[in-house]
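Note sheet for the following structure.
A single protein chain has been removed from this complex, and every other one stays in its place.
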Amino acid sequence: MGREVSESCLENLLIEIVSSFCTGFYVDKPELAARRIEAIGFQVGHQLSERCAIDQPRFTDHLEAIKFICKDFWSELFKKQIDNLKTNHRGTFVLQDNRFRWLAHLSVDPSLDASSSIQDPSAMAKNKAAQATGMHLYFPCGIIRGALSNLGIPCAVSADISNLPACSFLVRIKA
Amino acid sequence: MIVCIAVVGHQNNPLYLQSFTESDDALKLHHIVHCSLDVVDERVNNPKKSAPTLSETFLGLLYPTENYKVYGYLTNTKVKFIMVTTDLDVRDADVRNFFRRFHAAYVDAVSNPFHVPGKKITSRTFAERVSTIVKSFGLNSAG
Partner (left out) sequence: MANLLAQFQSIKSSSDRLVIAVEDVNDLWPDLKKKFEERLPLKSVILNNKTRNPVPVDELPADFILTTDARLRSRFPQEQLLFWFREPYATIVLVTCEDLDEFKTILKPRLKLIVQNEEREWFIVFVSKAPAHDDHATKTAKKVYSKLEVDFSSKKRERCCKLDMYGHDSNFWEDLEAKIMECIRNTLDRRIQFYEEEIRRLSEQRFMPVWNFCNFFILKESLAFMFEISHLHEDALREYDELELCYSETVNIAGRQRDFGGMEQGDDQATLLDPGKIALTQIVQDDSFREFEFRQYLFACQAKLLFKLSRPFEVAARGYSFIISFSKELALHESTLPFCMREVWVITACLALIDATASCYKEGLAQSDMEKEFYCIQGELFTLCRTKFLRLAYLIGYGASIERSPVNSASLSMLPWPKPAVWPSLPANASAEVLAKEKMILQESPRPRHFGIQRKPLPLEPSVLLREANRRRASLSAGNMFELFDGRPNAIDGSVQMSPVPKVNAMSMSRTYSSPGNFDGSIDRPMRLAEIYVSSEHALRNTISDVNLWKSLSSVKEFEQKYMDLSKGAANNYHRSWWKRHGVVLDGEIAAVYLKHENYDLAAKLYEKVCALYAGEGWENLLAEVLPNLAECQKILNDQAGYLSSCVRLLSLDKGLFLTKERQAFQSEVIRLAHSEMEHPVPLDVSSLITFSGNPGPPLELCDGDPGTLSVTLWSGFPDDITLESLNLTLTATNSADEGSKQIKSLDATILNPGRNTITLPLPPQKPGLYVLGVLTGQIGQLRFRSHSFSKGEPADTDDLMSYERPTRPILKVSKPRSLVDLAAAVSSALLINEPQWIGIIVRPINYSLRGAVLHIDTGPGLRIEKHGIEIEKLATLSPNATNLDNPQSSDNDGSPVTDEVKQLTLIDGRIELVDWASNITSVLWIPVRAISNELPKGTPAGPVVSQRQSVMYGLRTIALKLEFGVSHNQIFEKTIAVHFTDPFQVSTRVADKCNDGTMLLQVILQSQVKASLTIYDAWLDLQDGFVHTGNDDGRSTSNFFPLIVSPKSKAGILFSICLGNTLVEDETKELRPDSILNIRYGISGCRTLGAHSPVPGESVAPDDDSQSLTFRSAIVLQKPVLNPRLAVGFLPLPSSGLRVGQLMTMKWRVERLKDLEENMASQDHEKVLYEIIANSENWMIAGRKRGHVSLSTKPGSRVEITILCLPLVAGYVRPPQLGLPEVDEANISCNPPGPHLICVLPPTLSSSFCIPAGR
């Protein structure tokens, strides 16, 4: 598709989304804000995948769909492929992007374990930085989930930024 | 001529159905489209049958009935396009081409942020595009 948008604009937009949800609409309700941001990402992923998958051969199994996400879909989004894909062949996939662009300009104390804070938003109240980062991660998570579920794979997606700038997304397919 | 084109969601629910017959007997086309879903399911689920078109979006001719033909197309997002035509000599290439263009139109329609996924497609522009595609299909098959 020829249509593209400036990356910086997109990043600003994302930051705006996060801030407006976390500090504007749903102060002190981080889980609600998270759900909303995730929902936005979901819709985006849902519709993007529709477009990206237009001239793909039909996927016969989950792995193909995941590969599609890693290759075509990701390069559609970030002009690069997922760097590392792991799976346990039982419906769990780990997609690692060694330099996740949307976190590139985010300065986080790498010591804190954001993955845990993604898991339970309630715990995020503890650490502001973790909360902020976690919030920024809901959007891409939503995108992946949206894309996959549109491809007929219901799943739960969480992200882990324990070693920035690498960011790895954990996809658990709901059997 | 193409009498009907339909979009069917991944839960086999009708998302869009447009008939191009002059008489108001669209109901029978509903029926045809709905029943042709059986064939789609068979193609997808029954490994033996679907062997050739396993990974292909274009499902080819679904019905070899003698008075009309039903063609199917299954996107990666489990959305089905069903096309019913009454002219009995149709080149597969034309149908493929038709579906490709239709798919593009569909994607544009559902990418509209105001379109609620899983709901019926009500966009007027989509309808117009579809009708133009259908018309041009007639030309292609003629030439």
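So that you can tell them apart, the chains are marked A and B in the order they are listed, and the count of residues begins at 1 in each.
Just so it is clear, a contact is a pair of C-beta atoms (placed from the backbone, for glycine too) under 8 Å apart; a residue touches a chain by one contact, two chains touch by 3 or more.
Computed from a predicted model, the values in this text were never measured in an experiment.
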item: Where the unshown chain meets subunit B, residue by residue; value: 11-14, 23-32, 34-35, 37-39, 41-42, 45-49, 64, 66-68, 86-87, 116
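FYI, only the chains that are shown with their structure count from here on.
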item: Interchain centroid distance [CA atoms averaged], subunit A/subunit B, Å; value: 33
item: Subunit A contact footprint on subunit B (complex, rising order); value: 10, 54-57, 74-78, 100, 103-104, 107, 110-111, 113, 117
item: Residue ranges of subunit A touching subunit B (in the complex, touch as defined); value: 43, 46-47, 49-51, 53-60, 65, 68, 150-152
